[in-house]
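Apart from one protein chain that is not included, each protein chain of the complex appears where it belongs.
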Amino acid sequence: MFADGLFIVFATLAVLGAVGLVLFRHPMNGAMSFVVTLISLAGLYALLSAKLIFALQLIVYAGAIMSLIVFIIMFLNIQPDDLPQEEMKLFYVLVSAIVVCPIGLLLAKIVKSLPVHSTAIMGNKFGGVKEVGLLLFRDWLIPFEIVSILLLVSLVGAVILAGKRGTTK
Amino acid sequence: MEQCANYLGLIPLFPLLGAVFIGLLHVFTCKRTALPEKVYGILACVGPVLAFVLALKVFVALKGLAPEARFLSYKAFTWFSVGELHIDMGFLADPLSCLMLLFVTFIGSLIHIYSIGYMGGDKNYGKFFAYMNLFLGSMLVLVLGNGPVVMFVGWEGVGLCSYLLISFYSEDRSNVLAGNKAFIVNRVGDLGFVLGMSFLFWGIGAHGFDYLSLKANVHHLEPAVALTVCLLLFVGATGKSAQIPLYVWLPDAMAGPTPVSALIHAATMVTAGVYMVARFSFLYAGVELAGNIVAWIGILTALLAAIFGMFQEDIKKVLAYSTVSQLGYMFAGVGVAAYSAGIFHVFTHAFFKALLFLGAGSVIYALHHEQNIWKMGGLKKKMPKTYITMVIGALALAGCPPFSGFFSKDEILYSALATGHFGIWAIGVLVAGMTAYYTFRMIFVVFHGEPRDHHAYEHATDAPSVMTVPLIILAIGALCAGLLNLPGIFGGDQVVSHWLAPSLTEHHPHGGVFLEILAIAASVVAFVIGIKIAYTKFGHGAQEPFFSGFADFAYHKFYVDELYDRIIVQPYKAIGSSIWKVIEPNVTDAPVKGVSRLYMVLGTAFKVFQVGYVRVYALYMVLGLGIMSLLLSQSLN
Amino acid sequence: MMHGYLYLSIILFCLGIVGVVARRNVFTVFMSIELMLNAANLVFVTFARVHENIDGHVLAMMVMAVAAAEAALALAVVILLHKHKSKLDTNVFSLLKG
Amino acid sequence: MTNDLMLLMPLIIVGAGAILLMVASTCEKLTHELAAYGSAGIFAVAFLVQLSFCIAGNVAPYTEAFNGVLVASNFSKAAGLIILACGFFTSLSSQAYFKRNNFCSPEYYSLAAFAASGMLLLTMAQELITVFIALEIMSLAIYVLVGYDRKSVISTEAVLKYLMLGAFAGAFFVMGSAFVYGAAGSTKFVKIGQYLAAHGMLHSLAMIGGAFFIMVAFLFKAAAFPFHAWVIDVYDGAAVPVTGYMATALKTAIFAVFANFLVIDGALQQQWITFLFWISVLTMFVGNLIAIGQQSLKRMLAASGIVHSGYLLIALVAIGSKNFSGSVIAFYLAAYAAGTLGIFTALSYLGGSGEARKTFDDFKGLAKARPFSAAAISIFLLSMAGIPPTAGFMGKFYIITSAINAGEITLAVLGIVSSIISMWYYLRLIIAMYFHEAEEQFDEPAISSWAPACTFVLVLCVFAISLYPITV
Partner (left out) sequence: MFEHVLSVIIFLPILAGLILLASPASRTIARFTGLVISLATLVLSLELYLRFEATGHLEFVEHISWIKSLGVSYSLGVDGISLFILMAGSVLLPLVYFVFGTKEKGYYANLLIVQGAMAGAICAADMILFYIFWEVMLLPVFFMLGLYGGPRRLPATLKITLYTIAGSLLMLAAIVYLGVSYHAQFNEWSFAMEKMAHLNLTGRVAAVAFFAFMIAFAVKIPLFPFHTWLPDAYTEAPAATTFVLSAVMAKIGVYGVIRFVVPVFDLEFARFAILLAYLGVIGMMYCGLAAITQKDFKRMLAFSSASHMGVIALGVFCMNIQALTGSIYQIVAHATSTGVLFLFAGILEERTNTRTIDDLGGIAAKAPVFALYFAIAMLASVGLPGTSGFIGEFMIVLGAIKFNTAIGVLAGTTLIIGVCYMLWMFQRVFFEKTSSRSEHFKELSFTEGLVFLPVILLIIVMGIYPHPFLSKITPSTALQFAPPASVVAQMPAANAQNYGLTIEQK
């Protein structure tokens, strides 16, 4: 019961955060709102016995990625004038919400068809660093390795795109 | 005998080779120094004369055979052979074709000789003789061909030569137009011929498509098909032999040099239709309806042309209409199944009409190409030889006994009477009178009275002997040819008819002596009346009359040419230009244009969707996804 | 209970789509995409729990890594955009069209 | 393990080469020209290695490696060959391009090699998250390449559009994978196949939905309708060699993985035939209609790329019957790559400084000034249009044959109709080049002999490929 209550709290927070992200005019507000969602999600991961993911969500997502975003928002020193004038924002949001409906309904239908399964919190043998780590380096070696390439590419790319105007040799 | 059969191939070959040779000679020299005319003249006469000699040999050979076996055939080579269609390039000499052969080569040779004089000084001298030789060759192919397809080669060949010779003076547009008209009208007829041949072939041609095989199999032919074939072939004949409704080209064809008019448009080519009907007598004999149609068309043509002939002022046009008229007689003859009579008229007509044309040619030659009879007059004294020969020809044409025309025409009229075609006979008699009238109108106006154009009159003189000798020879022919087929009532035994009998399928009518006398008497009376009227009106000189009313109508040939122009030529051209000016861009090509326009419009329209806002692109994706999701949800139910 | 997690993730996912389609602010758009990835991660983790198979956790980690890489590049692009026009409006960048 | 590594050899060469180039580019002495030769060399070596695998045949045609995450099949090898060849030609055409356009640095080639390694992975990946990562390696590298000209607003706009929509589509992929994982309990193709064999398709909505979202992501990358809109702007904004690279290598990789995904199980493919049918038809026709109105050559080629995706989708529809279309797809991709790369290579040395020549009209009269280039471009265009005896024709022939053989006659006919429609805009350039008088002289000095040489080689390829008989 306690878990259910927590779920409802986290879920509400997550949705509210997401709604905030979509609706806030200033990206900073949006980012803050999004952080709420991310933290709530971390809570949900914990409820789902995903200890490592819970930690990573907090550290990597809510921590690293979001601070990067916030940093950039600050870095660009955005004035209200720089922001787009979205007079009909609510209208667009409504329209897109309607357009999205079929997709959501399809997904909902799929979910509905799934058999009910308990999500009670599990013991130590599930979702810990050790289990996931073993799996990661045994079965998922290749994806893990290529993620490093991905990060490298992203690194190089970011440097090239955002770096100082390079001189052609 | 075999050797003689081999001559058959040579007979058309000589003139044809002559044509090629002369033609090449002309083409390659005309731009440089022209060859002397003599060279051409001699070369030109070699072919026809040789052909005539060979024709005589063939005649002798045929005569040596029993009447039932009187045919020689010669196969040069297989022409084409596809499936059941097997056509040999083969030639057949039987009494019918032999008769045609003789007079065609004979008259042809004479006219060639005459032309040496007549065409003197023309810069296209060589070309003329090339065409003339080509014509003679084609005509011989037509006559000798052993089946309809080979005949068709000659049939079209003579048409071509006719075209070439009519437009001989090609710098003048009207001459060329006359040539075009002749060719096109002939082609209309040829279409009938081709279709007729085709039906005939699918009827009975599979066992051999030459006359002998066809004759042997004719009883297999279904009556309806037979009728169709007869009528279609007759369409061909109306084209070639200038019958209603396709006669209009012949008067215009007088634009060609006069020897051409004599040879092609009077003596030989135009009679091809009659020859063809006679050739197919085995077919026509079995289809009475077709015969009647032929006869009636023929006699009506005779009447119509006679009416026109009475009002013409061009000497050659008078003769042209008389030719049409006489051709009408011939068809009336073959139409009433009197094939030998028809052919006999062809034979005699060839003499006297060639004679008349050549005589007219002499007059024209003497008057420096003046053809209007109202500018002539009193030439009797200046051109006695021409006068005499022409009178002989006119008498023959008008049917004065005992000139050749009398016997042949009378034979036809008698046959009509004897087979019960009173209408045809009556019209025939009427036309006989009219013929006498307009013929002698011409003679009187041209030769009698006072000269109307004194300047021309002064210089007029008889032509050189190279032109007069053929006239005299033809005059003898016109005088005596009729005697060859003297009917029994005059003590003759109808030599020509008997000679032709093996080739023709005919039953001589026995109308009795009374009918025979009636026919003769009526003809003679008509002749006398006609000549009397002519004499009264024109015998002592007359001025060019002013036509009004019916005469004016007839003078304008009932406006038939104009009518044809209005209802055929102009609509044809209008359709032609409307097709490529209106129909093609707006109807036929419209779908293509429409598609290409739609294509471009759509292409431009679709650019609108590329708005450039990334958000909108995302919206496209979501919209598309939404629709797909909806469909997917539906299908999952 | 499992359905709750999944429905939640669907809602978040759809909200992410709405953010992408409806908003013109580049930051919001990119964060909306992150939101969608997070929604997917939630599904992974939920199913990992359902199947009691921690492959899902590994997958979620991978997705996080990819998201991080993507975010880095996206931010670089944002800086680039800002350098050009000093605007964060996606509609400003519509030279390429037609 | 050795065997596994051997299979990855080309990938390793390209990846290591990319890193090497990246490191070397810190060195001042490494000019971008040298880097171009270097990357071309890397691609060439990798190509030869891959080719030797293909020819030697000492490797089994279908080999699992790394726990079933990667699989090397004949199809993936062929696709790899195409990708590596594309990389080779792109390197050399870039070399010419950057002699006239001044925004290059050696990292460019490093990124191109990274993109290639992502693509190679993609052709071999047999696991959804690996696919996703490979996809992202490829995409991120390409994003950077597209936006390489930082001074140009257009190229920045292009990268914005591409990145934003690409990430958006990536999110769908992940969502789809999550649902597939939910249904099958694994993201490995083998396991998914086993699950499908055991349970069938229809009974698992999660599988259907997951596969749907995954395909959406593939269709996005392949620029199929209605996910096509980005492609025109992005191609337009990117540098010519990059556009060429995207149009060929990227498409090859995507269709390789798409095909691999669809052949997991017959049921999976059967489920989506109608869906793919309509997508394919719409893609062809919409692509055509967009292409008709374009004035810019690159935009036209982008739109025609959409159309070609449509043709490839036809092959995907027909893929089910007896593994028919694997070779067909590879053949078509090779044919298409030869033609498209050829045009882009020619454009990279003919386009002028700052891509001054971009519209059809700018190429008027080219045939007089540069007859061989014009002839080469014409041959490439004819190949794309599918006129024999070019490779494009044979590719189309195989696709139609496979479609009709699979009973999809309507689709084949529609494909034909679409290629009739496409004829105009291909011919349009030929007409401009040949039948119009020149408005300018095209007299800038020759900058590089490599790119023209590449064009020549590609012309030979266009004919050679058409003669190569595939085993269907």
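Letters A, B, C and D mark the chains in the order given here, with residues in each chain numbered from 1 onward.
By our rule, a residue touches a chain if its C-beta (ideal position, glycine included) is under 8 Å from a C-beta of that chain, and two chains touch if they have at least 3 such contacts.
All values reported here derive from a predicted model rather than from experimental measurement.
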item: Contact list for the unshown chain, restricted to visible chains; value: B, D
item: Omitted-chain contact residue, chosen from B:Ser465, B:Ser577 or B:Thr604; value: B:Ser577
item: Identified contact with the non-displayed chain, of B:Leu102, B:Leu195, B:Ala456 or B:Leu623; value: B:Leu195
item: Residue among D:Ile409, D:Ala446 or D:Leu460 that touches the chain left out of view; value: D:Ile409
item: Hidden-chain contact residue, picked from the options D:Ala24, D:Cys54 or D:Leu427; value: D:Leu427
item: Positions on subunit B contacted by the hidden chain, ascending; value: 23, 26-28, 30-31, 77-83, 85, 89, 149, 152-153, 155-157, 160, 163, 167, 170-173, 176-177, 179-180, 183-184, 187-188, 190-191, 194-195, 197-199, 201-202, 572-573, 575-577, 579-580, 584, 588-589, 592
item: For subunit D, residues in touch with the removed chain; value: 372, 375, 382, 386-389, 393, 396-397, 400-401, 404-405, 409, 412-413, 416, 419-420, 423-424, 427, 431, 434-435, 467, 469-472
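Following the convention adopted for this analysis, only the chains that are shown with their structure count from here on.
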item: Central chain (by mean CA position); value: D
item: Selected interface, A-C versus A-D, where C-beta contact pairs are more numerous; value: A-C
item: Between subunit A and subunit C, centroid-to-centroid distance (C-alpha), Å; value: 6
item: Subunit B and subunit D: spacing of chain centres that average the CA atoms, whole Å; value: 77
item: Distance between chain centroids, defined by C-alpha means - subunit C, subunit D (Å); value: 26
item: Residue numbers of subunit A (touch at least two other chains); value: 96, 99-100, 103, 106-107, 109, 114, 139-140, 143, 147, 150, 153-154, 157, 161
item: Multi-partner residues of subunit C (at least 2 other chains); value: 13, 16-17, 20-24, 30, 41, 46, 50, 55, 62, 66, 69-70, 73, 77, 80, 90-91, 93-98
item: Complex interface listing, subunit C residues touching subunit B; value: 17, 20-24, 90-91, 93-98
item: Interfacial residue positions of subunit B with respect to subunit C in the complex; value: 607, 610-615, 618-619, 622
item: Sites on subunit A touched by subunit D in the complex; value: 106-107, 109-110, 113-114, 139-143, 146-147, 149-150, 152-154, 156-157, 160-161, 165-166, 168-169
